[in-house]
Structures are given as C-alpha cells and as structure tokens.
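A single protein chain has been omitted; all remaining protein chains appear in their positions.
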Amino acid sequence: MDLTLMLISIFVFPGLIFIASLALFSEWFFRKLAARMQNRMGPSYTGPIGVLQPFADLIKLLIAKEVKKQRYSATAIAEIGLIISLSSIIVSLLLLPISPIRLTAPYDIVIFIYFYAVWHVIGLLIAVLAYPNPFTVAGLSRLIAITVVVEPTIFAALLIPTILTSNMGCTPPYSIICASTYSWKLWLESPLSFIAMALGLVSMLIASQAKLGLKPFDIPEAEQELIAGHITEYSGSLLALYNLSHDIKLAFTAIIITYIFLGGPYPYRHLSIAGLALLILKYIVSLTVLTIIRASFGRLRIDQGLNIIMKYGLVPSILGLIVVIIKMFLL
Amino acid sequence: MYVPNIVYGLIPPMLIAFSFITPLLSLIIKSKKFFVFYTSILTLLTFILSLFIVIDVFREGVVLYPFGGWPPPIGISYIIDKLNAFMALIVALVFMLSIIASTTYLKHYQKASTLAYFYTIVLAIFAGAMGSLYTGDVFNLFVMMEVMCIGLYTAVAFHRSKAGAVEAAIKYSFVSIIALILYFFAAVLFYSGFQTLNMADIALKARGGVEGLLSSGFFGNYLIDLILGLALTIWVFTLESALVPNHFWLPDAISEAPTPISAIFPAAESVAIYVIIRYMFTIFGADSIIAKGHIREVMLLILLILGVVASIVGGIMMAIQRDVKRLLGYSSISHIGFIYIAIGLASSTNVMQQALTASIFHMINYVISSSLLFLSVIAMEKSINSRNIDDLAGIGRILPLTGFSIAIGVLNLIGIPPLGGFYSKFMLYQVALEASQPVVAIAIVVATAITLMGYMKLLYIVFGKTTTREKLKEPLTVSIPVVLLALICIALGLTLTIGFMDILKELAIAAYNYGPYTKVFYDYMKMLFPR
Partner (left out) sequence: MNIMVFDPFTATILLTSAMALLASIVYILVLSIRRARVTQIGEEMYIGGESEDILSLKVPSILALYWGIIRRSWKEAFDILRDVIHSGILNEWYGYMSIWLSFLLLLSIIAIAIYMYIR
C-alpha cells in the first residue's frame, strides 16, 4: 500500500486543501445565487465578483476574533468535537471515485454512512454540549430530532443505486465504487429502475436540505426564537471551524449526488475533457437545485418540518426500495 | 476414552455449597471485610477455572463430563463446546467485576449480616447461570434456571422498605414462576416423546438416527410432543430474555434492583438467548425432522418480526425516561431485539454462519457495554444519591475515569467505528442485504436512529456541566472494573482483524454444526454399553 499516495489523498487531493477550497467556492456560489434570486447583491468586493469572501471570513474569525469562555464550558472539548465532525466527512471522500487511492470493501456503503452521518453527528453533539446554555441544548434537541428522521432516509436513498447495480458483475458487491461507476446506466435501463432512481433522487434532495440545515429546514440553527440555536456561544476559532465544516458538508453532499445519483463523469474517463466538463456541470446543477430550494422557502416549525421530511423524504425512499425489490428479486 | 477432569463440573456445585455456607458463617463472623474478601476470592477462582475450561476446549474439542460417573443418558452430563465455554467466560467476567464493584454499593450498611445476605443471593445467581450454560440435559437446565431466577427475584426485592422494589419483584416473580412451570411441562413432553433427556441424544434422534442408542426408539407419535414442547420452550425463553411482548418485567426489575444486580441482568438474559440458539440450531437444526414442512422457518420468521418490533419499541420508550437505570433497561430491550433479528435471519441457509456470528458478537458487545454502564451508575449514585438524569448531569467531568468509560460504553452501543459495536451492526446489515431483505436493513437503521435520542441523554451526563461542584473522590473498586470493561470494548473492535474474527466464526460453527456435539456423547455411550 502506497503510504505517500495515501497521505496525499488525505491532505492535498481530495483531502483537506482541495475540499476546503471547493467548500469555500461552494459557499460563495450559494450565497451569490441566493442573493441574486432575492434581488440583493451578495458578496461583491473581496476578490473578483467576491469569490474570496468566505476565505476572508474564515481568516477574520481565526485571527482577529476571540473565543468567549463561559463559566461552565470546556473549550478544548468543543474544538475536538468540531474537528472530529470535520475530519469524518473528509475521510469518507476516500471511498468515492474522486480520490486517486480508492479504498473499497464489500458492503462499504455502511461504512460510508457511519462516517458521514453518525461520526459527524456525534462530533457535533460533543461540541454543542461543551457550552451548556438553554439555547444550545434546545437547538441540539431539535438537531437530534431531525437526524433521527433524516438518517434512515439517506441510508435508503443510497441503498437504491447500490442494490440496483449489484448484479452487473462489479467486483466488490454493494460498494460505492460499483454504484458510482454504473449509475449512469441505471437511468436508461428499464422503466422500473428509472422510477426507483427518480424517487431516490427526490428523497436525497429533501434529506440533504434537512441535513445541511438550509431553509426550509433551518430549524436547529439560526433561529429568532432560540437566539442562534446550537451555535449561540461560538465565536472566534470555534465559529470558523463550524462554518468550515458546514461548507464542507455542502460540497460533500453535492459530490455525493453528482457521483451516486447523476452518474459522475462516466462513461467518459475522469481526466478527459468531456468527463471533467460533465462532472463540473453536474456539480453546479446540484448546487443550484439546493440553492433554489433554499431561496424560495421560509422556515418551518419543528413538527411541520419533521412531518414534511417523513412525507416527502422517508416515504419516497422506502417506496423506491420496494420498487427495487420488485425489480431485482421478483422479476 | 477418558473420564474428564473434575474441573469441568466443579463450578456450580462449588458455588452452591459456598452460597449455603455463607449464612451460617454470618452467625459467627461479624466483620464486613471478611465477607468481601471471601466472595471476591471465590468469584476470582471461578473466573480462573472458566478460563482454564475455555483454553482446554479450544485445544481439545468438545468435552463431556458425566456427573458422578453415571453415564448419559441415564445420568446428568455437562457437554461443553466452544460456544458454551466462551459464553461462560464472559458471564464469569461480568459477575466478578460486579461483585468487586458491589463493595462500594454496600459500604454504608453497618451489619455484616446484610452483606452476607447479599452475597448469598449473588452466589446463587452465579451458580445458576454457570450451570445453565454448561449443562447438556433438558431437565438440569430447568433446575439451574430455577436457581438463577429465584436468586434474581430475591435480589430485586433487596431494598425491602421501598415499595417500588417490592412491586417490581412481585411482578417479575409471578410472571417468571408461571413461565418456568410451563418449561417443566415442556421437559415432560420431551421426555415422553424421545424417551431421553440428554440434549445430544435428542439431537441425534431428531435427525432420525436411532440405531445403537441406549434409549432406543420413540414412544407414540413423538412429533406432537416435539412441536408442543418446542413452542412452549420458545415462549418461556423469550420471556426470560425479555423479547417483546414478554419484556414488561425488565424495566421495573432492572431499575429497582441494587445496581450490581442490574449489571448482572444482561448476562442473565444472554443465558436465555444462548438456550434459544442451542434449541433452534443444534438440537432442532436445519436438517432435523421439524424443518420439513417449514415449521422451523415460520418460528424463526416470527422471532425476526418480534426482534424488529422490540428494537423500535425499546428505542421509542428510551426517549422519554428520566431515570438512568430505566433508560438502560429499555436500551437492553432494544439490543435484545437486534440479537433476535440476527437469529431470525439465520433461517436461510446461505447466510447461517454469518448471521449466527453477528448474533453472538452482538450479544458479547451488549453484555459488556450494558454491564459497564450499570457499574458506572454505582459511582454516580453514591456521589449524589439520586438516579435522575437532571441531577446527574455533568458528573462525568468530575469523575473523569467513570466519564470516559460511560462515553466508550455509549459509543459502543450506538455502534461507531472502530469500536466493536460497529462491527456487529455491520455484520447485521451484511446478513440482511445478502439474505435479500433490504427492508430489514432499513428497519435496523430506523431503530438505530431512534435510539440515538435516548443515548444523547447519557452523553449529557458525561459532557454537560450545570453546576460547579467540588471534585469528588472516585471509589477505586468501581473505577478499576469500569476502565477494564471500557478497554475490553475498544479491544473487541481492534482485535477483530488480528484473530478474534476466526474465534467468532468457530463459535458460530459450533452452534449449528451438531456433529462434534453428538459424536462425543455417542462415543462415550458406545464405550460403556457396546451393543
């Protein structure tokens, strides 16, 4: 096993440096597009068209602002929690086809979900509990409530292309590599697989909107009734880490939707012109859809939000799974 | 052939004998330290003996120990194979650590006779548990389960002046006594149909091989006896292991019992789950007479459905508790649901080995993590004298070793890589997907996500800090067992690739491969009665 290639994958591409820059670019794109849709200007002055604005925010928070300490808080625990939630997402990039060194294992979709969904939430939980405050605890309870409904949705939605590609003769069965390599074929194969992939895509979009904390599922975060929800007490380097992990989550979700549902660069190779163009186009399209949904809705109440996630997220993904079962095991 | 060493059959009689001596000793000896040392040394000796038995069985194969030299099937025999021996090792470890930690719990009682009373009960439960695990005889299993359960009823009612404890003990004992009487009736049915009470003998006869056996032939239409007896046995042991809808006694009993006894309850349930695995896979396995006509598949499918319901119901009830031990009781119900999901998925033969490996590994993870969490509750209870989670919040920062162990235990139960709980859940998903049941995989994810709500309350104890309290001294007799169990949790995950996975696969093969289990019995019987 090539150790230097592994270290380059973790730190440079697609590790820390690449995904951080992609995340900052995605945040700029998201803010500019939402602002133009709402007839505002958006970031305009730092760098050309304001591209460097998120980077400037990050540097400002890290260097110029101070970390507020509360009497009952533990700053070290909060930093460790936020760093765990950040690195758990970066590490699960190693399982996708975008990394030069691809770790695969049979059934690694489960490992992927546990790093992306469970370790991330546990890291966030540790970080929020380190600053006890009525507002943070209330925000955290709403975050857990949304996670309870969103996680099965993401699992079921990611299972749909994985099970559909399991009989195409790919070497590790039920792995992300197989699902990403052949998912472009699934849209064209048969009507049942088209229906299943469409249902999976819809439920994945709704679940991502909820998991990223974008409107209309803005519930745990910035909320007038909870001052700022679970990030009330953060400032300085803690807020910088939180914003960075939030943006990395946004970029990562768009990458997942691009690879697993929309087909990635295949059938062209990664490094060819057509492949790269297709990849970038699909990434921008998924970011745009997430932004359009965000810019068009207001914020829902917690029980309304849970009902809508269950109705439009959990039910379509389970229906898609049933369609997959009918196609694979009964026909 | 040889008559095996007396070490194999020594543990339950030794424990029962010392348990009977303890009240007599309490009339003479009035010092508390004596009883503490006496019980600790006794349980340490039992743990070392069970360790020797495990090493012996892994080296030499299945061992049959006939009691008093009476040959089976006339006499009682212990048949110890890898599954038995390993589970007895885990149960002995949990008992030993609970008894060491009970020193702190009983510190404020002044009279030595109270300690003697407590240790009599605990030694009786220990004897019953080890006897039920090692035995190879249907009626001896009934006797040992009775010994264990009578100890447990008395232990739940230890705090006699609290109304809650007496009520929990009454409810538990009424339900469980009726259940064990029904199991006695099932043993009568087995005896009448098969003319023998030895488990290996029944395993041979259920597959139709009757020539050369001492208890030759059947009596009447044995199929009626077999099906009725098996149905009753499944009901009784799903009650002893708290599967929905037989789970109602567990939260009351586990929260009102003294906390070292609560740490023993997961081990007692794993004994009942082991009995179900023995009955459904070794004795009446996939090629026995009962599998024709699909009755065995239907029973395993019902266990699968009840397991799914149990995991979800346990998770939902966990989210509204405010008492720590009741929350851990409902989390036990949820995890027992997961174990039964794995047992139920083992009916399709292409995944039987993986499913049994998943269920055994999940059982080991559940026993060690739940005992760890209950033992840490002892330290917290002693500091605050309250079991309410609101009062306990933030204790984890004041007692750092206990807080670290609670965090490891909770993360193990949620199932996070790289701890052992992740791998057992991973094997569950793998079995569900390979057996073409993705809906069961989604049910497992839903149950895991729902239990996250309850476990967050436990993490609140470790991380949230509400008042500034002075530093408390950590009791040493609780910190050492608790840190040891946390290190075992971490080691269960990290040593899987090194060699532990092969040990688990051998345990699973020993569960459904009835060949060595019956061969040792057949050879021993043939040697004594050549016909």
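Going by the order they are written in, the chains are A and B; count residues from 1 in each one.
Just so we're on the same page, a contact is a pair of C-beta atoms (placed from the backbone, for glycine too) under 8 Å apart; a residue touches a chain by one contact, two chains touch by 3 or more.
Since we're looking at a predicted model, the values are computed, not measured.
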| item | value |
| --- | --- |
| Omitted chain's touching partners, listed by label | A, B |
| Given A:8, A:37, A:52 or A:84, the one touching the chain that is not displayed | A:84 |
| Per the touch definition above, residue among B:263, B:351 or B:496 touching the missing chain | B:496 |
| Hidden partner chain, residues of subunit A it touches | 1-2, 6, 10-11, 15-16, 62-72, 75, 79-80, 83-84, 86-88, 90-92, 94-95, 97, 100-108, 110-111, 115, 119, 132-134, 137-138, 141-142, 144-145, 148, 171-172, 177, 236-237, 241, 270, 301-303, 306-307, 310 |
| Residues of subunit B in contact with the chain not shown | 171, 174-175, 221, 223-224, 227-228, 230-232, 234-235, 238-239, 245-246, 248-249, 251-252, 293, 295, 298-299, 302, 313, 316-317, 319-320, 322, 389-390, 393, 417-418, 422-423, 426, 430, 453, 456-457, 460, 464, 466-467, 494, 496-497, 501 |
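The working rule: only the chains that are shown with their structure count from here on.
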| item | value |
| --- | --- |
| Approximate Å spacing (C-alpha centroids) for the pair subunit A, subunit B | 41 |
| Subunit A partner contacts - residues on subunit B that touch it in the complex | 394, 397, 411, 414-417, 422, 425-426, 429-430, 433, 436, 438-439, 441-442, 445-446, 448-450, 452-453, 456, 459-460, 463-468 |
| Footprint of subunit B on subunit A - complex, ascending | 71-74, 77, 106-107, 110-111, 114-115, 118-119, 121-122, 125-126, 129-130, 132, 137, 140, 144-145, 147-149, 151-152, 155-156, 159, 163, 174, 318, 321-322, 324-325, 328-329 |
